[in-house]
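Just one protein chain is left out here, and the rest sit where they should.
What follows is chain A.
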């Protein structure tokens, strides 16, 4: 499928809800968007794809009134508009569903959905009307969440649905989704795509940003590709396969995302887990891990994958037998498991992996600081050298050494986190959601690093909600369901359908349907 896709033909004016012409945006001397044109038609799902840094989010912020363009014009229903702010855009029916969860964790679902636009009866809050409205709103999205539930008790996926419900409460004609499925499992993604279809059916238009190209292929009618702040083109989705999209985004051929796995020389067993239980999350999990292999953990969000590994490594209370290189060990905290040569890279890079407000050096050496202490002093020169090496070895792209970790892109943050943990010289590496929120070019690199670790003889565990990724890089995959290990797949059995069967308990036929759409 590598025929050159032709740009979509222009549309008669009446159908166009939103038109952006020659939009440019500069921050100081840095031009991040140049001369972007975009037409959004009534009743279409229009996907915007591009690597991190391509300018997708900036464009979305301009279209939703969060940022003003430096140049160019916006027309809504043919009328030339200058937004005064996001509220102004919302009043014109343009709503943005943010990528980050922006909910008050201590308030209930209903309170969050109606936050700032509470319904009242006279002076008193009309709790019942809000509860009913909130329940209807989440039911519309195909989820049944009790509106009285406090948000911090919800899973990430449920929170996201609440956030979408909140956004859709405003009368809308254009809904912008910024990577809505980044933290959803295939089943949840499928439900969300249904919701989007429903919104589209109501004559609204949808702008959809995502890194997941197969999903874009499924949902989008047209696709606009951005690269380095410039428009590559707008295409009919029917003309583009995911491989073509990736090529247009990256500007080169990326059909080979996953590295070749060398034939596994089954090394000796480094880790054996027996009857591991993590109260409230995992029951009686047993598995083993060999040197030089990449072991995947698949399952729905909430299946207990993260909790199992965190329990083993002493990050949360757990009991069961752990044997490392044949001898029984018990890690009471993560310091002990680190000393034993096991490192864990959290899925929550920003919350548990890196100090976003500190510079790269402090982040890099934080876990392995012992190696940089001479007498009482931290040897700053060796720290600087280590940073040089890390930037080179892990290809961390940064304009300056003095940047804060929070200023790096997601992909570079992940590389920094990898570098930080590799400083410890681990024998076992556990990586949770290694490529969440990371663009395709960087994904390829991360996979290479992971592959390289195994080739060096380290044992690697990868937890991921992206099945193609697990299938692409792992030697075998353990599937968890409801806190238990549901099974293991290897070789030719490593297919999305088989994994879904184990992860959901569905029949093979149902699973094939889900896997197809994911």
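Going forward, contacts are C-beta pairs under 8 Å (C-beta built on N, C-alpha and C of every residue); 3 or more make two chains touch, one makes a residue touch a chain; residues count from 1.
Heads up, the rule we're going with is that contacts and distances are computed from a predicted model.
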item	value
Complex member absent from the view - protein name from UniProt, among "Dihydroxyacetone kinase subunit L", "DGPFAETKE family protein", "Sulfurtransferase" or "ABC transporter permease"	"ABC transporter permease"
Of A:346, A:445, A:465 or A:504, the one touching the omitted chain in the full complex	A:346
Selected residue (touches chain absent from view) among A:325, A:409, A:482 or A:495	A:409
Hidden-chain contact residue, picked from the options A:102, A:139 or A:355	A:355
Selected from A:84, A:284 or A:335 as touching the chain missing from the view	A:335
Residue numbers in chain A that touch the chain omitted from display	27-28, 30, 32, 52-53, 55-58, 229, 315, 333-335, 338-339, 344, 346, 348, 351-358, 362, 366-367, 369-370, 373, 376-378, 399-400, 402-404, 406-410, 420
